[in-house]
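Apart from one protein chain that is not included, each protein chain of the complex appears where it belongs.
A and B label the chains in the order they appear, each numbered from 1.
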Amino acid sequence: MINRRTVTIAIALLALLLFVSACGSATSQNSISVYNWGEYIDEDILSMFTQKTGIEVVYDYYANNEEMYAKIKSGGVNYDLCIPSDYMIERMIAEDLLETVDTSQIPNYANIDDRFKDLAYDPENKYSVPYVWGTVGILYNTSMVDDPVDSWDILWNDKYANQIFMYDSMRDTVGVSLKRLGFSLNTRDVSELNQARDELIAQSDLVRAIVGDTVRDSMIGGEAALAVVYSGDALYCIEKNRDLGYAVPKEGSNVWFDAMVVPKGAKNIEGALKFIDFLCDPEICLRNVEYIGFSTVNSETLKLLPEEMTSDPTFWPDDEIYNRCEVFYDLGDFVGEYDRVWTEVLASW
Amino acid sequence: MKTRYLSLPYLIWALVFIIIPIGLVVYYSLTVEVDGKLIFSWANYKQALTPSYLLALWRSIWLAFVCTVICFALGYPIAYIMASREYASKGFLLFLFLVPMWMNFLLRTYSWLSILERNGFINSLLRLLSLPEARILYTDKAVVLGMVYNFLPFMILPIHTVMKKMDSSIIEAAQDLGANGRTVFLRVVFPLSIPGVVSGVTMVFMPSVTTFIISKLLGGAQFMLIGNMIERQFTESRNWNLGSAVSVMLMVLILTSIAIFTVVDKDGEGGALF
Partner (left out) sequence: MIRLLKKIYLAVMLLFMYAPIAVLIVYSFNASRSRSVWGGFTLDWYAQLLRDKSIQRALSTTLSLAFLSALLATIIGAAAAVGIHSMRGAFKKTVLAVTNIPVIMPDIVMGLSLLVLYTYLFHFFPGIKLGYGTLLVSHTTFNIPYVILSVLPKLKQLDPNLYEAALDLGCTPIKGFFKVVLQEITSAIVTGAMLAFTMSLDDFIVSYFTKGDGDNTLSTIIYSMARRGVNPKINALSAIMFVAVLLLLYVINSFDPSKAQKANGLGLEGES
């Protein structure tokens, strides 16, 4: 009978379970708890760090800034280190959720390139140490696109109807439309936002879909000709499919940073600082950026990277590209206007 | 024995872990944040009743309805066949319909992308047969397919449970009285299986109204369902108050419509849904 059989299954599962649980390990006294994006570090580095310092690393993941924020804000957890993006750091500083970071205890802080220090989201680097950075741009398939890709306008070209993927992120996509019109990514002008909205609504007939993380594999597989992506994702795709190219449009774009911070409530600040220092070590950082594929902020690491990477503007945009890009600011309550505009765009489909 | 008291542990559990959290959600929905303080306001509900939200709500309910109907049409025969005498000793076959759900949900959905996309498995096959390309991905067809795939077992199992061991003497009696197969099914088997159908419909319809990952991955983010809008308020747009209001509105709508459907049902178990 199914009942008896099910009981047997249950017992078998339980036995399996106890066996598997026995494989789990306990954490030692001297440990730090690190909270990072999934697949955003070469995990071998964690055991290298433990070997060197004797500090165990309890490693944990999140999928986006907002979920990380909700968790930290609730106060129910004690992470020693996490790696949010620029605008989120600004907000966490404003809400007093971060400990100050004493850079004098981080000898390798000197390796960080000066142009990535003292940025607007953390003007004196009192709270954060940059981790990686990148841009937002257009990934295109050269076998399907014969026009030069140097402007956001190409995403409004009806020659590529149904061949365009936009990115599932309110601020990035509204930002594309704002930049194309020559406005700031951080605009607080409602009429500028409304113009950006109207352009996005006009564009909707050309767009195949607004996609999220699946954009990488779709572009590698040749599902569309053009897509808005992050530079690190572009590198990953180009490596897998040599027909692909990446460009940051001339109207400018977003440049973003993810940086290491110590949240309030951290139990082992000293250990966290040691870990930050370890990650800023040129060799370790090299290993890490080669794994995750985003641009490094470490000028010593840059010297160790192969010429073909550093001369590739996708990996290492020159100053001219860098200077036409803008960093996101935290919008505070004004984000409600972006939400309204974005909802209206989506509702028009 | 007062069997009613058996539900006491559950009632206490529900009070702490269902009622109180819902109370919190209602509280959030009735307030707005001004200078870090929460102040009473109807503003969230006013915004939740604007056309964009109502449109998304309508679309979600419609798709959930379509998904439920398809799950029923596909699942009922499976439950029926599995309960029939020739399969009764093959209970493991029923498990086979549940086992795919033990593989990770995201991985399953990514697999559907590989199957459905422009250069995916289905289109490769069609090209081989020199048939025209099927455009399924990023349409409502793909979303419904994804929902049906993920919720089908929740239709099959409860129906199967009531069909199995359905008192065979009743059926034999009907056959003895000269009823043919069809009459036996329509007059005896189907009515007796209705409580299982009601449970199945509940377990398929309600979660599919609020689904958001399936629509995001298979329909694209422009495919706005109410679940996606709620999720965005709690993340990107960080307006928990509005998100709460939309959720409360959704729950009230669904629960009252169930209550209206079951008003004629004296047991109150939803048996009169049909």
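Brief remarks follow.
Here is the rule we go by: a residue touches a chain if its C-beta (ideal position, glycine included) is under 8 Å from a C-beta of that chain, and two chains touch if they have at least 3 such contacts.
Only a predicted model underlies this, so the values are computations on that prediction, with no experimental measurement involved.
Across B:72, B:138, B:154 or B:223, the single residue that touches the chain missing here is B:154. For the options A:63, A:144 or A:202, the residue in contact with the chain missing from this view is A:63. Note that of B:30, B:57, B:198 or B:214, the residue touching the chain absent from this view is B:198.
Contact between subunit B and the unshown chain involves residues 1, 3-11, 13-14, 17-22, 24-25, 74, 77-78, 80-81, 83-89, 92-93, 95-115, 119, 121, 149, 152-154, 157-158, 160-168, 171-172, 175, 180-181, 184-185, 189, 192, 195-196, 198-199, 202-203, 206-207, 209-210, 212, 227, 230-231, 234-235, 240, 243-244, 247, 250-251, 254-255, 258-259, 262, 267-271.
The chain not displayed touches subunit A at residues 1-6, 8-10, 12-14, 16-17, 20-21, 23-25, 27, 33, 35, 37-40, 43, 58-64, 67, 70-71, 74-79, 212-213, 216-218, 220-222, 236, 240-241, 292.
The rule we apply is simple: only the chains that are shown with their structure count from here on.
Those residues of subunit B that touch subunit A in the shared complex are 51-52, 55-56, 91-92, 94, 110, 113, 117-119, 137-138, 216-217, 219-224, 229, 232-239. Residues of subunit A that touch subunit B in their complex: 1-2, 5, 64, 66-67, 70, 168-171, 204, 207-212, 214, 217-218, 221-223, 335-336, 338-339, 342-344, 346-347, 349.
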